[in-house]
Structures are given as C-alpha cells and as structure tokens.
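One protein chain omitted, others in place.
This part shows chain A:
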Amino acid sequence: MSHDDVLNPKQMPHDPEKATLEGKNKFLAFWFFLGGETVLFASLFGTYLALNRSTAGENTPENLFGLELVFIMTMLLLTSSLTSVYAMYHMKNHDFKKMQLWLGITVALGLAFLGFEIYEFVHYIHEYEFTFRSSAFGSAFYTLVGFHGGHVLFGLCWIVTLMIRNSKRGLNLYNAPKFYIASLYWHFIDVVWVFIFTVVYLMGKVG
C-alpha cells in the first residue's frame, strides 16, 4: 500500500488527527510540550510577581494599565479560541473549506490582538517612557507579556503556513494532526492570556 492510499482513505475516520500512529504521537507529544510550556510561563509569572512592585520610583502598574484596551484584547483572543474550535469541528466533519474559513477568522482575530499589543507597548514607551530597562517591574512586564506576544506571533505564522501549504490538496491523515496541534497551541496561548489578564492587569489595577 502506498503512502497516498494510507493518507487519503476513501472514508475519512471520525478523528483524522489521531488516525495514524504519527498523529497519535504528535497529539501526545504536543500535550507534553504544553506541560513544559506551562512551567515556562509559571517561571515567568513567578518572576513577575516577585518584581511587580519593584518600580524603582517610576511607573507603577496602577498608573500605566488601561483596562479598556486590555478588555478588547481579551475579547479578541477569547473569541479566536472559539473560532479555532469551530475550525476543528469542521475538520472532524471533513469539511476542509469551512475549516480554512474559520482558521482564517482565527488568524484575523489573532492579528488584531497582536496589533493592540504592539500599540500598547509603543504607547507605554512613548507616553510614559516605561521601557524594558526602566525598572525591574519593566523588565518583568515586557518579558512576560512579550513572551506571550511572541507565542501569538509564532502561532499566527504557523497556522498561516499550514493553511497555505494545504490549500490546494485538502485534508488528509498527514496534515490533520498538524492542524489539530496548531489549534491546541492556540488554545494554550489563550489560557496564558487569561492568567496575564488576571495577574498582570487586574491585580495591577487593584494593587
């Protein structure tokens, strides 16, 4: 049996992302990877919590953060998680076109989020002269939020790459796991943002 027959069966299985051994391996490995990522962000959160009051007499969380902007960003990212669920729903129903559509919406929402984040950073730097170097709080803030932003950027590049690469050939058992773990990654980014929203912005506002 050639690879083509194996990867493009006449009847696609219900869970195309876990139908092959390679798919199962990727699925499990990615969960493990997210476990490691959890420790990574936990370390960053720990560092942030240790340093968020170390403002060296400069900008404090209270006078910097504006919850309106952060609220919009949170809504954008949470919605993008929902749309990526829709994409996976259509993947499981083997509807490639609708999957691509919802992934496209996910990417658009992610881009909007990233745009707001860049605006936020630029705003802090220019209006408040609050930078990576101004205080330990500044270093910790930009590192934690910046690591998250970097993850968003990587996730966007990843999903777009997958969408373009597979746009002509449709869904098969080789690329289904790839789409699936990219969406897992997207959910993880979203969960981290929920914690950033709470720990950095809300707690920063109420002290």
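As a working rule, a contact is a pair of C-beta atoms (placed from the backbone, for glycine too) under 8 Å apart; a residue touches a chain by one contact, two chains touch by 3 or more; residues count from 1.
As a convention for this text, contacts and distances are computed from a predicted model.
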One chain of this complex is missing from the view, so tell me which of "Cytochrome c oxidase subunit 1", "Spermidine/putrescine transport system permease protein PotC", "NADH ubiquinone oxidoreductase, 20 kDa subunit" or "Putative Fe-Mo cluster-binding NifX family protein" is its UniProt name.
-> "Cytochrome c oxidase subunit 1"
Thinking of the whole complex, not just what is shown, which of A:86, A:116, A:132 or A:195 touches the missing chain?
-> A:132
Decide which residue listed in A:43, A:63 or A:198 touches the omitted chain of the complex.
-> A:43
Of A:29, A:72 or A:191, the residue in touch with the unshown chain | A:29
May I ask which residue of A:19, A:91, A:140 or A:156 touches the chain that does not appear here?
-> A:140
What residues on chain A make contact with the chain left out of this view?
-> 3, 7, 21, 24-25, 28-29, 32-33, 35-37, 39-40, 43-44, 46-47, 50-51, 54-56, 132-140, 143, 161-162, 165, 174, 178
